[in-house]
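Dropping a structure here in structure tokens format, bear with me for questions.
Only one protein chain is missing; all other protein chains are in place.
Letters A, B and C mark the chains in the order given here, with residues in each chain numbered from 1 onward.
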Amino acid sequence: MQIEIEMITQPIQPRRELPAALAGLAGAVAEFTGIVRAEENGRPVAALEYEAYAPMAEREMRRIIEAVGREHPCLAVRVIHRVGVIPVGEAAIYVAAFAPHRAEAFAMLTKFMDRLKQDVPIWKVRAIEQP
Amino acid sequence: MQIEIEMITQPIQPRRELPAALAGLAGAVAEFTGIVRAEENGRPVAALEYEAYAPMAEREMRRIIEAVGREHPCLAVRVIHRVGVIPVGEAAIYVAAFAPHRAEAFAMLTKFMDRLKQDVPIWKVRAIEQP
Amino acid sequence: MRILFFGHLRDVTRCARMEVHFDESADADAVWRKLIESHPALARFHGCVRLARNCEYAGADARFADADEVALIPPVSGG
Partner (left out) sequence: MRILFFGHLRDVTRCARMEVHFDESADADAVWRKLIESHPALARFHGCVRLARNCEYAGADARFADADEVALIPPVSGG
């Protein structure tokens, strides 16, 4: 299973394209994009600031993907998490799972996101209010 | 819930962008792309030919999205299904579900695909073998 | 009544559509009888093919009128 993890401070450019080695093998691509909403805990916001313990966050993401992949084998998983100040309407995370069939790709995507939200050391540290 | 359904014969260009009215509301975009694999029922193929009973297929897709949406309310769902001859590595279907939170978007995506494969009158009618 | 054939059923009927006539509304059994009369080879698909009436799956007690478009829907395989 090919794993690509990026943590960036610039806007996320989702990359759906298949790793070249997987052409013809992947029948399913499942993607998730998490976007900053205009409301956080019931209050209007203009942006959220995210912080990460980056080396551990990358390691945890890899560990989760490998663990989920043992139960739901995928061909490749790509994660891009943005940190810093992220304006409303822009993506904080993008995940793509490539698998022969859709069940594995969906399971990877949903389980990865559940565990990310439990274990990956990334925090919303500040809500920036609307001016 | 905004529903967009397209059936086309040209290559699918996935459109992730949010319907403008939903800016700030959508926190989750879940997408699925179903791709023609190089193997169909254990035999190598170069392409698959899909056929649809188009007016009923569109109606059924809309009906499924509305039914799933009653249980898992989403903001918008976009489906593009390609028919005709689709070469290996190209997409046969693209689905995007937009929701405030990821649970609804994932549920829409997975349930829509399950029901599509039971009820929507689209068929793989021919496997085109590798030359 | 216009009848539409899809997927491998077209290899059986060797046509994509046919017209049949009913003087009054018919139930699914009557439609099938008429279909099998014209294309006896359809008989063995009766069990696995659903009828749609004007682009909706027909329930068990559906009545089919002469003006309806009826489609034979073999097991689907989209996506």
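In this text, a contact is a pair of C-beta atoms (placed from the backbone, for glycine too) under 8 Å apart; a residue touches a chain by one contact, two chains touch by 3 or more.
Quantities reported herein were computed from a predicted structural model and do not represent experimental measurements.
A.B. asks: Could you tell me which shown chains are touched by the chain that is not displayed?
C.D. replies: A
A.B. asks: Over the whole complex, note the residues of subunit A touching the chain we left out.
C.D. replies: 34, 50-53, 55-57, 59, 81, 92-93, 113, 116-125
Just so it is clear, only the chains that are shown with their structure count from here on.
A.B. asks: Considering only mean CA positions as chain centres, point out the chain farthest from subunit C.
C.D. replies: It is A whose centre lies farthest from that of subunit C.
A.B. asks: Taking each chain's centre as its mean C-alpha position, how far apart are subunit A and subunit B in Å?
C.D. replies: Distance between chain centres: 22 Å.
A.B. asks: With chain centres defined as C-alpha means, what is the inter-centre distance between subunit A and subunit C in Å?
C.D. replies: 47
A.B. asks: List, in ascending order, every residue of subunit A touching at least 2 other chains.
C.D. replies: Correct list: empty.
A.B. asks: Can you tell me which residues of subunit C touch two or more of the remaining chains?
C.D. replies: There are none in subunit C.
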